[in-house]
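Missing here is one protein chain; the remaining ones are kept as they sit in the complex.
Letters A and B mark the chains as written, and numbering starts fresh at 1 in each.
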(Lines give C-alpha, C1' and ligand atoms only; values in the text may rest on other atoms or scores of the structure.)
Protein backbone atom coordinates (compact mmCIF):
# COMPACT_ATOMS: atom_id res chain seq x y z
CA UNK A 1 0.00 0.00 0.00
CA UNK A 2 1.29 3.47 -0.81
CA UNK A 3 2.51 5.70 1.98
CA UNK A 4 0.54 8.75 0.86
CA UNK A 5 -3.13 9.12 0.12
CA UNK A 6 -4.88 11.81 -1.82
CA UNK A 7 -7.71 13.08 0.37
CA UNK A 8 -8.90 15.77 -2.04
CA UNK A 9 -8.92 16.01 -5.79
CA UNK A 10 -7.75 19.58 -5.28
CA UNK A 11 -4.40 18.29 -4.16
CA UNK A 12 -4.28 17.58 -0.42
CA UNK A 13 -2.14 14.55 0.31
CA UNK A 14 -1.82 12.92 3.72
CA UNK A 15 0.40 10.16 4.93
CA UNK A 16 -1.53 6.88 5.11
CA UNK A 17 -0.92 6.84 8.88
CA UNK A 18 -1.33 10.03 10.87
CA UNK A 19 0.45 10.89 14.11
CA UNK A 20 -1.96 12.15 16.75
CA UNK A 21 -0.78 14.84 19.15
CA UNK A 22 -3.58 14.76 21.72
CA UNK A 23 -1.26 13.70 24.52
CA UNK A 24 1.85 15.62 23.44
CA UNK A 25 1.83 17.54 26.71
CA UNK A 26 1.98 14.27 28.65
CA UNK A 27 4.98 12.89 26.82
CA UNK A 28 7.24 15.37 28.61
CA UNK A 29 9.52 15.75 25.60
CA UNK A 30 12.27 18.31 25.68
CA UNK A 31 12.31 20.50 22.62
CA UNK A 32 15.14 18.39 21.17
CA UNK A 33 13.27 15.17 21.89
CA UNK A 34 10.23 16.52 20.10
CA UNK A 35 12.32 17.56 17.11
CA UNK A 36 13.79 14.06 17.00
CA UNK A 37 10.34 12.47 17.35
CA UNK A 38 8.90 14.50 14.48
CA UNK A 39 11.95 13.73 12.33
CA UNK A 40 11.54 10.00 13.03
CA UNK A 41 7.86 10.23 12.05
CA UNK A 42 8.85 11.85 8.78
CA UNK A 43 11.52 9.22 8.20
CA UNK A 44 8.80 6.58 8.59
CA UNK A 45 6.73 8.41 6.00
CA UNK A 46 4.31 9.83 8.56
CA UNK A 47 4.02 13.50 7.66
CA UNK A 48 0.51 14.35 8.87
CA UNK A 49 0.00 15.51 12.46
CA UNK A 50 -3.42 15.62 14.07
CA UNK A 51 -4.08 18.35 16.61
CA UNK A 52 -6.97 20.22 18.19
CA UNK A 53 -7.13 23.60 19.85
CA UNK A 54 -8.13 21.96 23.14
CA UNK A 55 -5.53 19.18 23.32
CA UNK A 56 -3.56 19.30 26.55
CA UNK A 57 -6.01 21.90 27.85
CA UNK A 58 -5.05 24.21 24.97
CA UNK A 59 -1.29 23.57 25.26
CA UNK A 60 -0.34 20.97 22.62
CA UNK A 61 -0.53 23.21 19.57
CA UNK A 62 1.98 25.64 21.07
CA UNK A 63 4.36 22.88 22.21
CA UNK A 64 4.39 21.62 18.64
CA UNK A 65 4.60 25.14 17.20
CA UNK A 66 7.65 25.79 19.29
CA UNK A 67 9.75 23.46 17.10
CA UNK A 68 8.29 24.93 13.90
CA UNK A 69 9.56 28.36 14.93
CA UNK A 70 13.16 27.21 14.85
CA UNK A 71 12.77 24.80 11.93
CA UNK A 72 10.89 26.78 9.31
CA UNK A 73 11.87 24.32 6.59
CA UNK A 74 9.88 21.66 8.47
CA UNK A 75 6.55 23.32 7.72
CA UNK A 76 6.18 22.33 4.09
CA UNK A 77 7.25 18.76 4.80
CA UNK A 78 4.29 18.14 7.07
CA UNK A 79 0.53 18.57 7.08
CA UNK A 80 -1.16 20.08 10.12
CA UNK A 81 -4.71 19.10 11.04
CA UNK A 82 -6.41 20.95 13.84
CA UNK A 83 -9.93 21.37 15.20
CA UNK A 84 -12.15 23.90 16.87
CA UNK A 85 -15.57 24.22 18.42
CA UNK A 86 -15.28 22.69 21.90
CA UNK A 87 -15.43 25.06 24.86
CA UNK A 88 -13.83 23.35 27.88
CA UNK A 89 -14.91 24.02 31.44
CA UNK A 90 -12.17 23.67 34.04
CA UNK A 91 -9.93 25.71 36.32
CA UNK A 92 -8.23 27.38 33.39
CA UNK A 93 -11.56 27.97 31.64
CA UNK A 94 -14.09 28.58 34.42
CA UNK A 95 -17.21 28.56 32.26
CA UNK A 96 -20.71 27.83 33.51
CA UNK A 97 -20.92 24.74 31.34
CA UNK A 98 -18.73 22.87 28.87
CA UNK A 99 -20.27 23.41 25.47
CA UNK A 100 -19.73 23.82 21.75
CA UNK A 101 -19.37 27.05 19.85
CA UNK A 102 -19.41 27.06 16.07
CA UNK A 103 -20.31 30.69 15.64
CA UNK A 104 -18.42 32.41 12.85
CA UNK A 105 -16.49 34.76 15.11
CA UNK A 106 -15.44 31.89 17.35
CA UNK A 107 -14.14 29.79 14.45
CA UNK A 108 -12.18 32.74 13.08
CA UNK A 109 -10.66 33.57 16.47
CA UNK A 110 -9.86 29.95 17.17
CA UNK A 111 -7.96 29.57 13.90
CA UNK A 112 -6.04 32.80 14.47
CA UNK A 113 -4.98 31.44 17.84
CA UNK A 114 -3.99 28.11 16.30
CA UNK A 115 -1.87 29.83 13.64
CA UNK A 116 -0.13 31.75 16.40
CA UNK A 117 0.38 28.59 18.46
CA UNK A 118 1.85 26.71 15.50
CA UNK A 119 4.04 29.60 14.33
CA UNK A 120 2.67 29.06 10.85
CA UNK A 121 0.56 31.03 8.44
CA UNK A 122 -1.63 28.15 7.30
CA UNK A 123 -3.46 25.09 8.58
CA UNK A 124 -3.72 22.25 6.07
CA UNK A 125 -7.03 20.93 7.38
CA UNK A 126 -9.45 22.39 9.90
CA UNK A 127 -12.17 20.24 11.44
CA UNK A 128 -15.30 21.10 13.40
CA UNK A 129 -14.55 18.93 16.41
CA UNK A 130 -18.06 17.81 17.33
CA UNK A 131 -21.49 18.25 15.77
CA UNK A 132 -23.04 21.22 17.51
CA UNK A 133 -26.82 20.91 17.94
CA UNK A 134 -26.92 24.69 18.12
CA UNK A 135 -24.89 25.12 14.92
CA UNK A 136 -25.80 27.41 12.09
CA UNK A 137 -24.32 25.63 9.06
CA UNK A 138 -24.46 28.81 7.00
CA UNK A 139 -22.32 30.61 9.57
CA UNK A 140 -19.80 27.77 9.58
CA UNK A 141 -19.71 27.86 5.78
CA UNK A 142 -19.09 31.61 5.88
CA UNK A 143 -16.26 31.21 8.35
CA UNK A 144 -14.72 28.49 6.20
CA UNK A 145 -15.02 30.66 3.11
CA UNK A 146 -13.26 33.58 4.80
CA UNK A 147 -10.50 31.35 6.15
CA UNK A 148 -9.98 29.81 2.74
CA UNK A 149 -9.92 33.17 0.97
CA UNK A 150 -7.39 34.49 3.48
CA UNK A 151 -5.20 31.43 2.92
CA UNK A 152 -5.31 30.62 6.62
CA UNK A 153 -6.86 27.18 6.11
CA UNK A 154 -6.44 25.11 2.96
CA UNK A 155 -9.06 22.36 3.49
CA UNK A 156 -12.05 21.76 5.75
CA UNK A 157 -13.72 18.78 7.33
CA UNK A 158 -15.68 17.59 10.33
CA UNK A 159 -15.36 15.13 13.15
CA UNK A 160 -17.94 12.83 14.74
CA UNK A 161 -20.70 14.01 12.39
CA UNK A 162 -23.64 11.84 11.35
CA UNK A 163 -24.46 11.41 7.67
CA UNK A 164 -27.18 14.08 7.81
CA UNK A 165 -25.07 16.54 9.78
CA UNK A 166 -22.36 16.14 7.14
CA UNK A 167 -24.84 16.66 4.30
CA UNK A 168 -26.34 19.72 5.95
CA UNK A 169 -23.03 21.50 6.40
CA UNK A 170 -21.85 20.43 2.94
CA UNK A 171 -25.03 21.79 1.37
CA UNK A 172 -24.15 25.29 2.54
CA UNK A 173 -20.51 25.21 1.33
CA UNK A 174 -18.84 25.87 -1.99
CA UNK A 175 -15.78 23.83 -1.04
CA UNK A 176 -15.96 20.09 -0.37
CA UNK A 177 -15.59 18.71 3.11
CA UNK A 178 -12.64 16.34 2.75
CA UNK A 179 -13.06 14.08 5.76
CA UNK A 180 -15.11 13.03 8.74
CA UNK A 181 -12.80 12.09 11.60
CA UNK A 182 -14.63 9.36 13.50
CA UNK A 183 -13.87 6.63 15.99
CA UNK A 184 -13.24 3.36 14.17
CA UNK A 185 -11.69 0.22 15.57
CA UNK A 186 -12.68 -3.42 15.90
CA UNK A 187 -13.80 -2.41 19.39
CA UNK A 188 -16.08 0.31 18.05
CA UNK A 189 -18.14 -0.65 15.01
CA UNK A 190 -20.60 2.23 15.50
CA UNK A 191 -19.91 3.82 12.13
CA UNK A 192 -20.52 0.56 10.31
CA UNK A 193 -23.81 0.24 12.16
CA UNK A 194 -24.97 3.82 11.57
CA UNK A 195 -24.01 3.63 7.88
CA UNK A 196 -21.47 6.45 8.02
CA UNK A 197 -18.85 4.15 6.43
CA UNK A 198 -21.16 3.45 3.47
CA UNK A 199 -22.00 7.12 3.05
CA UNK A 200 -18.32 8.04 2.94
CA UNK A 201 -17.80 5.34 0.29
CA UNK A 202 -20.60 6.85 -1.77
CA UNK A 203 -18.97 10.26 -1.59
CA UNK A 204 -15.39 8.97 -2.05
CA UNK A 205 -14.37 10.54 1.24
CA UNK A 206 -11.63 9.12 3.44
CA UNK A 207 -12.52 8.91 7.11
CA UNK A 208 -9.76 9.60 9.60
CA UNK A 209 -9.99 7.06 12.42
CA UNK A 210 -9.44 8.22 15.96
CA UNK A 211 -8.76 5.74 18.73
CA UNK A 212 -8.01 2.87 16.31
CA UNK A 213 -6.85 0.75 19.26
CA UNK A 214 -9.80 1.88 21.41
CA UNK A 215 -7.42 3.21 24.02
CA UNK A 216 -6.07 -0.29 24.59
CA UNK A 217 -9.48 -1.85 25.28
CA UNK A 218 -8.87 -4.04 22.22
CA UNK A 219 -6.19 -5.90 24.11
CA UNK A 220 -7.86 -6.07 27.50
CA UNK A 221 -8.35 -9.80 28.02
CA UNK A 222 -10.23 -9.19 31.28
CA UNK A 223 -13.09 -7.90 29.19
CA UNK A 224 -15.10 -10.42 27.15
CA UNK A 225 -15.06 -8.34 24.03
CA UNK A 226 -11.38 -7.50 24.44
CA UNK A 227 -10.60 -11.18 24.92
CA UNK A 228 -12.52 -12.24 21.81
CA UNK A 229 -10.82 -9.57 19.72
CA UNK A 230 -7.36 -10.35 21.10
CA UNK A 231 -7.78 -14.02 20.23
CA UNK A 232 -8.93 -13.14 16.73
CA UNK A 233 -6.00 -10.76 16.26
CA UNK A 234 -3.61 -13.49 17.41
CA UNK A 235 -5.09 -15.93 14.90
CA UNK A 236 -4.71 -13.50 12.01
CA UNK A 237 -1.27 -12.36 13.22
CA UNK A 238 -0.02 -15.92 12.72
CA UNK A 239 -0.94 -15.72 9.04
CA UNK A 240 1.44 -12.80 8.67
CA UNK A 241 4.19 -14.10 10.95
CA UNK A 242 3.99 -11.20 13.32
CA UNK A 243 3.41 -10.83 17.04
CA UNK A 244 2.45 -7.16 16.80
CA UNK A 245 -1.27 -7.33 17.34
CA UNK A 246 -1.54 -3.58 16.85
CA UNK A 247 -0.11 -4.03 13.35
CA UNK A 248 -3.00 -6.39 12.62
CA UNK A 249 -5.53 -3.85 13.89
CA UNK A 250 -4.05 -1.17 11.64
CA UNK A 251 -4.08 -3.62 8.72
CA UNK A 252 -7.76 -4.36 9.44
CA UNK A 253 -8.45 -0.64 9.14
CA UNK A 254 -6.16 0.05 6.18
CA UNK A 255 -7.54 -2.83 4.12
CA UNK A 256 -11.09 -1.53 4.26
CA UNK A 257 -12.17 -0.19 0.85
CA UNK A 258 -13.41 3.12 2.25
CA UNK A 259 -9.79 4.19 2.69
CA UNK A 260 -9.47 4.70 6.44
CA UNK A 261 -6.65 6.95 7.63
CA UNK A 262 -5.78 5.78 11.16
CA UNK A 263 -4.41 8.15 13.76
CA UNK A 264 -1.76 6.66 16.02
CA UNK A 265 -1.79 8.49 19.31
CA UNK A 266 1.31 7.14 21.02
CA UNK A 267 4.47 9.08 21.74
CA UNK A 268 6.58 5.96 21.28
CA UNK A 269 8.07 5.70 17.83
CA UNK A 270 7.94 1.88 17.94
CA UNK A 271 4.13 2.03 18.15
CA UNK A 272 4.06 4.21 15.08
CA UNK A 273 6.39 1.79 13.33
CA UNK A 274 3.96 -1.04 14.14
CA UNK A 275 1.23 0.98 12.47
CA UNK A 276 3.35 1.70 9.39
CA UNK A 277 4.22 -2.02 9.11
CA UNK A 278 0.53 -2.67 8.48
CA UNK A 279 0.86 -1.07 5.05
CA UNK A 280 2.56 -4.27 3.88
CA UNK A 281 -0.34 -6.52 4.88
CA UNK A 282 -3.04 -7.52 2.41
CA UNK A 283 -6.02 -9.08 4.14
CA UNK A 284 -8.58 -11.33 2.48
CA UNK A 285 -12.28 -11.23 3.43
CA UNK A 286 -11.98 -14.28 5.68
CA UNK A 287 -9.18 -12.74 7.72
CA UNK A 288 -11.05 -9.44 7.96
CA UNK A 289 -14.20 -11.22 9.17
CA UNK A 290 -12.36 -13.27 11.79
CA UNK A 291 -11.73 -9.95 13.53
CA UNK A 292 -15.08 -8.38 12.65
CA UNK A 293 -17.13 -11.27 14.03
CA UNK A 294 -15.03 -11.48 17.17
CA UNK A 295 -15.85 -7.81 17.65
CA UNK A 296 -19.56 -8.36 16.97
CA UNK A 297 -19.64 -11.31 19.33
CA UNK A 298 -21.56 -13.35 16.79
CA UNK A 299 -21.25 -14.70 13.28
CA UNK A 300 -22.86 -12.75 10.49
CA UNK A 301 -26.31 -14.04 9.43
CA UNK B 1 -36.46 39.01 16.53
CA UNK B 2 -39.13 39.86 13.98
CA UNK B 3 -42.72 38.95 14.69
CA UNK B 4 -43.35 37.35 11.30
CA UNK B 5 -41.44 34.65 9.53
CA UNK B 6 -41.50 33.71 5.88
CA UNK B 7 -42.13 29.97 5.72
CA UNK B 8 -42.24 29.75 1.94
CA UNK B 9 -40.49 31.67 -0.79
CA UNK B 10 -43.85 31.70 -2.55
CA UNK B 11 -45.14 34.10 0.04
CA UNK B 12 -46.60 32.36 3.08
CA UNK B 13 -45.87 34.33 6.24
CA UNK B 14 -46.61 33.09 9.76
CA UNK B 15 -46.35 34.82 13.08
CA UNK B 16 -43.18 33.75 14.89
CA UNK B 17 -45.36 32.26 17.65
CA UNK B 18 -48.43 30.25 16.71
CA UNK B 19 -51.56 29.85 18.84
CA UNK B 20 -52.62 26.20 19.09
CA UNK B 21 -56.34 25.42 19.19
CA UNK B 22 -56.24 21.76 20.22
CA UNK B 23 -58.03 22.40 23.48
CA UNK B 24 -60.34 25.17 22.31
CA UNK B 25 -63.38 23.07 23.21
CA UNK B 26 -62.12 22.77 26.81
CA UNK B 27 -61.67 26.50 27.33
CA UNK B 28 -65.44 26.94 27.49
CA UNK B 29 -65.29 30.34 25.83
CA UNK B 30 -68.49 32.09 24.91
CA UNK B 31 -68.50 33.33 21.37
CA UNK B 32 -67.65 36.82 22.61
CA UNK B 33 -64.82 35.51 24.75
CA UNK B 34 -63.37 33.68 21.77
CA UNK B 35 -63.63 36.81 19.62
CA UNK B 36 -61.79 38.72 22.33
CA UNK B 37 -59.19 36.01 22.69
CA UNK B 38 -58.45 35.96 18.97
CA UNK B 39 -58.28 39.75 18.89
CA UNK B 40 -55.80 39.74 21.78
CA UNK B 41 -53.68 37.18 19.95
CA UNK B 42 -53.63 39.43 16.90
CA UNK B 43 -52.79 42.43 19.05
CA UNK B 44 -49.79 40.49 20.35
CA UNK B 45 -48.75 39.79 16.76
CA UNK B 46 -49.87 36.18 16.85
CA UNK B 47 -51.87 35.72 13.67
CA UNK B 48 -51.37 32.01 12.93
CA UNK B 49 -53.78 29.48 14.43
CA UNK B 50 -53.01 25.76 14.49
CA UNK B 51 -55.91 23.36 14.16
CA UNK B 52 -56.63 19.79 13.16
CA UNK B 53 -59.79 18.14 11.93
CA UNK B 54 -59.82 15.88 15.00
CA UNK B 55 -59.20 18.46 17.74
CA UNK B 56 -61.91 18.34 20.40
CA UNK B 57 -63.23 15.16 18.83
CA UNK B 58 -63.86 17.05 15.57
CA UNK B 59 -65.40 20.12 17.26
CA UNK B 60 -62.66 22.78 17.50
CA UNK B 61 -62.62 23.81 13.85
CA UNK B 62 -66.31 24.64 13.93
CA UNK B 63 -66.11 26.52 17.23
CA UNK B 64 -63.40 28.68 15.68
CA UNK B 65 -65.26 28.94 12.38
CA UNK B 66 -68.27 30.25 14.22
CA UNK B 67 -66.54 33.56 14.88
CA UNK B 68 -65.26 33.79 11.31
CA UNK B 69 -68.83 33.65 10.03
CA UNK B 70 -69.75 36.90 11.78
CA UNK B 71 -66.37 38.55 11.32
CA UNK B 72 -65.51 38.02 7.67
CA UNK B 73 -62.85 40.74 7.78
CA UNK B 74 -60.96 38.59 10.28
CA UNK B 75 -60.11 35.92 7.74
CA UNK B 76 -57.39 37.73 5.85
CA UNK B 77 -55.74 38.93 9.06
CA UNK B 78 -55.00 35.39 10.19
CA UNK B 79 -53.47 32.18 8.87
CA UNK B 80 -55.26 28.90 9.41
CA UNK B 81 -53.30 25.66 9.70
CA UNK B 82 -55.19 22.41 9.85
CA UNK B 83 -54.46 18.72 9.52
CA UNK B 84 -56.02 15.50 8.32
CA UNK B 85 -55.37 11.79 8.18
CA UNK B 86 -56.21 10.50 11.68
CA UNK B 87 -59.32 8.35 12.03
CA UNK B 88 -60.44 8.42 15.67
CA UNK B 89 -62.21 5.51 17.34
CA UNK B 90 -64.63 6.46 20.11
CA UNK B 91 -68.33 6.71 20.88
CA UNK B 92 -68.85 9.35 18.22
CA UNK B 93 -66.75 7.41 15.71
CA UNK B 94 -67.34 3.74 16.49
CA UNK B 95 -64.71 2.30 14.16
CA UNK B 96 -63.11 -1.11 14.56
CA UNK B 97 -59.71 0.45 15.11
CA UNK B 98 -58.21 3.93 15.31
CA UNK B 99 -56.09 4.35 12.22
CA UNK B 100 -54.75 6.68 9.56
CA UNK B 101 -56.25 7.36 6.17
CA UNK B 102 -54.30 9.32 3.59
CA UNK B 103 -56.22 8.13 0.58
CA UNK B 104 -56.95 10.84 -1.96
CA UNK B 105 -60.71 10.80 -1.49
CA UNK B 106 -60.35 11.03 2.29
CA UNK B 107 -58.01 14.03 2.11
CA UNK B 108 -60.36 15.82 -0.28
CA UNK B 109 -63.40 15.12 1.86
CA UNK B 110 -61.60 16.09 5.04
CA UNK B 111 -60.59 19.46 3.59
CA UNK B 112 -64.10 20.14 2.33
CA UNK B 113 -65.40 19.51 5.83
CA UNK B 114 -62.72 21.77 7.33
CA UNK B 115 -63.61 24.59 4.95
CA UNK B 116 -67.23 24.22 6.01
CA UNK B 117 -66.29 24.15 9.70
CA UNK B 118 -64.17 27.27 9.37
CA UNK B 119 -66.69 29.16 7.22
CA UNK B 120 -63.88 29.98 4.85
CA UNK B 121 -63.00 29.14 1.29
CA UNK B 122 -59.31 28.46 1.85
CA UNK B 123 -56.91 26.86 4.30
CA UNK B 124 -53.49 28.51 4.47
CA UNK B 125 -51.61 25.33 5.32
CA UNK B 126 -52.74 21.71 5.36
CA UNK B 127 -50.65 19.07 7.11
CA UNK B 128 -50.74 15.29 6.97
CA UNK B 129 -51.11 14.73 10.71
CA UNK B 130 -49.06 11.54 11.11
CA UNK B 131 -46.90 9.45 8.80
CA UNK B 132 -49.15 6.69 7.54
CA UNK B 133 -47.29 3.39 6.97
CA UNK B 134 -50.01 2.48 4.49
CA UNK B 135 -49.68 5.77 2.60
CA UNK B 136 -49.41 6.09 -1.12
CA UNK B 137 -47.33 9.24 -1.56
CA UNK B 138 -48.47 9.61 -5.15
CA UNK B 139 -52.10 9.69 -4.05
CA UNK B 140 -51.33 12.31 -1.41
CA UNK B 141 -49.50 14.38 -4.02
CA UNK B 142 -52.50 14.12 -6.33
CA UNK B 143 -54.87 15.23 -3.58
CA UNK B 144 -52.59 18.16 -2.77
CA UNK B 145 -52.42 19.14 -6.42
CA UNK B 146 -56.19 19.16 -6.77
CA UNK B 147 -56.67 21.15 -3.58
CA UNK B 148 -54.08 23.66 -4.70
CA UNK B 149 -55.59 24.01 -8.15
CA UNK B 150 -59.05 24.53 -6.65
CA UNK B 151 -57.63 27.21 -4.35
CA UNK B 152 -58.91 25.32 -1.32
CA UNK B 153 -55.46 24.96 0.25
CA UNK B 154 -52.59 27.37 -0.36
CA UNK B 155 -49.66 25.45 1.13
CA UNK B 156 -48.90 21.89 2.25
CA UNK B 157 -46.78 20.23 4.88
CA UNK B 158 -46.50 17.25 7.18
CA UNK B 159 -46.35 16.48 10.86
CA UNK B 160 -44.27 13.94 12.77
CA UNK B 161 -42.56 12.69 9.61
CA UNK B 162 -39.06 11.22 9.55
CA UNK B 163 -36.49 12.57 7.11
CA UNK B 164 -37.11 9.75 4.64
CA UNK B 165 -40.90 9.98 4.88
CA UNK B 166 -40.60 13.69 4.13
CA UNK B 167 -38.31 13.05 1.16
CA UNK B 168 -40.58 10.35 -0.22
CA UNK B 169 -43.68 12.51 -0.21
CA UNK B 170 -41.75 15.53 -1.49
CA UNK B 171 -40.36 13.47 -4.37
CA UNK B 172 -43.86 12.91 -5.72
CA UNK B 173 -44.96 16.56 -5.47
CA UNK B 174 -44.57 19.60 -7.69
CA UNK B 175 -45.09 21.99 -4.80
CA UNK B 176 -42.70 22.22 -1.87
CA UNK B 177 -43.67 20.93 1.55
CA UNK B 178 -43.25 24.02 3.74
CA UNK B 179 -42.97 22.51 7.20
CA UNK B 180 -42.75 19.43 9.37
CA UNK B 181 -44.64 20.00 12.59
CA UNK B 182 -42.79 17.99 15.23
CA UNK B 183 -42.49 17.81 18.98
CA UNK B 184 -39.55 19.92 20.14
CA UNK B 185 -38.78 21.05 23.67
CA UNK B 186 -35.90 20.74 26.07
CA UNK B 187 -37.83 17.77 27.44
CA UNK B 188 -37.97 16.09 24.04
CA UNK B 189 -34.73 16.18 22.05
CA UNK B 190 -35.81 13.36 19.74
CA UNK B 191 -35.57 15.41 16.57
CA UNK B 192 -32.05 16.49 17.37
CA UNK B 193 -31.15 12.87 17.92
CA UNK B 194 -32.83 11.53 14.77
CA UNK B 195 -31.28 14.32 12.66
CA UNK B 196 -34.60 15.81 11.56
CA UNK B 197 -33.46 19.26 12.75
CA UNK B 198 -30.32 19.05 10.59
CA UNK B 199 -32.31 17.87 7.57
CA UNK B 200 -34.70 20.80 7.90
CA UNK B 201 -31.69 23.14 8.09
CA UNK B 202 -30.34 21.64 4.87
CA UNK B 203 -33.66 22.25 3.13
CA UNK B 204 -34.26 25.70 4.70
CA UNK B 205 -37.54 24.49 6.17
CA UNK B 206 -38.98 25.86 9.40
CA UNK B 207 -40.26 23.21 11.78
CA UNK B 208 -43.36 24.04 13.77
CA UNK B 209 -42.88 22.82 17.36
CA UNK B 210 -45.77 21.21 19.14
CA UNK B 211 -45.75 20.75 22.88
CA UNK B 212 -42.86 23.20 23.41
CA UNK B 213 -43.41 22.98 27.16
CA UNK B 214 -43.86 19.19 27.03
CA UNK B 215 -47.29 19.51 28.57
CA UNK B 216 -45.76 20.98 31.71
CA UNK B 217 -43.32 18.11 32.28
CA UNK B 218 -40.53 20.65 31.86
CA UNK B 219 -41.47 22.21 35.17
CA UNK B 220 -42.26 19.07 37.12
CA UNK B 221 -39.65 19.08 39.84
CA UNK B 222 -40.80 15.69 41.12
CA UNK B 223 -39.26 14.19 38.02
CA UNK B 224 -35.44 14.10 37.78
CA UNK B 225 -35.36 15.41 34.26
CA UNK B 226 -37.96 18.07 34.99
CA UNK B 227 -35.98 19.15 38.04
CA UNK B 228 -32.71 19.42 36.12
CA UNK B 229 -34.37 21.43 33.36
CA UNK B 230 -36.21 23.69 35.79
CA UNK B 231 -32.97 24.50 37.58
CA UNK B 232 -31.25 25.25 34.28
CA UNK B 233 -34.13 27.46 33.18
CA UNK B 234 -33.94 29.34 36.48
CA UNK B 235 -30.23 29.92 36.02
CA UNK B 236 -30.68 31.30 32.52
CA UNK B 237 -33.77 33.28 33.53
CA UNK B 238 -31.60 35.26 35.97
CA UNK B 239 -29.42 36.43 33.06
CA UNK B 240 -32.48 38.01 31.51
CA UNK B 241 -34.06 39.32 34.71
CA UNK B 242 -37.23 37.34 34.31
CA UNK B 243 -39.09 34.83 36.41
CA UNK B 244 -41.10 33.45 33.48
CA UNK B 245 -39.44 30.12 32.91
CA UNK B 246 -41.71 29.46 29.94
CA UNK B 247 -40.32 32.59 28.30
CA UNK B 248 -36.87 31.04 28.59
CA UNK B 249 -38.07 27.80 27.01
CA UNK B 250 -39.53 29.70 24.08
CA UNK B 251 -36.31 31.70 23.76
CA UNK B 252 -34.35 28.43 23.70
CA UNK B 253 -36.50 27.30 20.78
CA UNK B 254 -36.61 30.64 18.95
CA UNK B 255 -32.85 31.15 19.11
CA UNK B 256 -32.10 27.89 17.32
CA UNK B 257 -30.80 28.58 13.79
CA UNK B 258 -33.26 26.16 12.16
CA UNK B 259 -36.01 28.71 12.75
CA UNK B 260 -38.42 26.90 15.04
CA UNK B 261 -42.01 28.17 15.12
CA UNK B 262 -43.38 27.23 18.55
CA UNK B 263 -47.06 26.53 19.09
CA UNK B 264 -48.45 27.81 22.37
CA UNK B 265 -51.41 25.67 23.35
CA UNK B 266 -52.84 27.58 26.30
CA UNK B 267 -56.11 29.46 26.35
CA UNK B 268 -54.70 32.04 28.76
CA UNK B 269 -53.50 35.14 27.01
CA UNK B 270 -50.78 35.68 29.63
CA UNK B 271 -49.14 32.41 28.62
CA UNK B 272 -49.08 33.56 25.03
CA UNK B 273 -47.61 36.86 26.14
CA UNK B 274 -44.84 34.98 27.95
CA UNK B 275 -44.08 33.23 24.65
CA UNK B 276 -44.05 36.46 22.69
CA UNK B 277 -41.71 38.04 25.25
CA UNK B 278 -39.13 35.45 24.24
CA UNK B 279 -38.68 37.23 20.92
CA UNK B 280 -36.65 39.87 22.77
CA UNK B 281 -34.14 37.37 24.15
CA UNK B 282 -30.87 36.67 22.40
CA UNK B 283 -29.17 33.58 23.80
CA UNK B 284 -25.48 32.79 23.48
CA UNK B 285 -24.22 29.21 23.02
CA UNK B 286 -23.33 28.84 26.68
CA UNK B 287 -26.85 29.76 27.81
CA UNK B 288 -28.39 27.47 25.23
CA UNK B 289 -26.19 24.57 26.37
CA UNK B 290 -26.98 25.07 30.06
CA UNK B 291 -30.52 24.03 29.16
CA UNK B 292 -29.54 21.44 26.55
CA UNK B 293 -27.19 19.58 28.87
CA UNK B 294 -29.66 19.67 31.74
CA UNK B 295 -32.10 18.04 29.34
CA UNK B 296 -29.55 15.45 28.20
CA UNK B 297 -28.62 14.69 31.79
CA UNK B 298 -24.94 14.85 30.90
CA UNK B 299 -22.37 17.23 29.52
CA UNK B 300 -21.56 17.03 25.85
CA UNK B 301 -18.41 15.00 25.03
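Everything below uses one rule, namely that contacts are C-beta pairs under 8 Å (C-beta built on N, C-alpha and C of every residue); 3 or more make two chains touch, one makes a residue touch a chain.
Just so we're clear, the structure is a prediction, and the values are computed from it rather than from any experiment.
Of the options B:11, B:133 or B:301, the residue whose C-beta touches the omitted chain is B:133. Note on the undisplayed chain: of the listed residues B:6, B:113, B:146 or B:162, the one touching it is B:162.
Of the candidate positions A:11, A:94, A:151 or A:301, contact with the hidden chain is made by A:301. When the missing chain is restored to the complex, the residue among B:101, B:146 or B:176 that touches it is B:101. Remark: the residues of subunit B touching the chain excluded from display are 87, 89, 95-101, 103, 130, 132-139, 162-165, 167-168, 171. Think of the hidden chain as still there; on subunit A it touches residues 163, 189, 192, 195, 197-199, 201-202, 235, 256-257, 285-286, 288-290, 292-293, 299-301.
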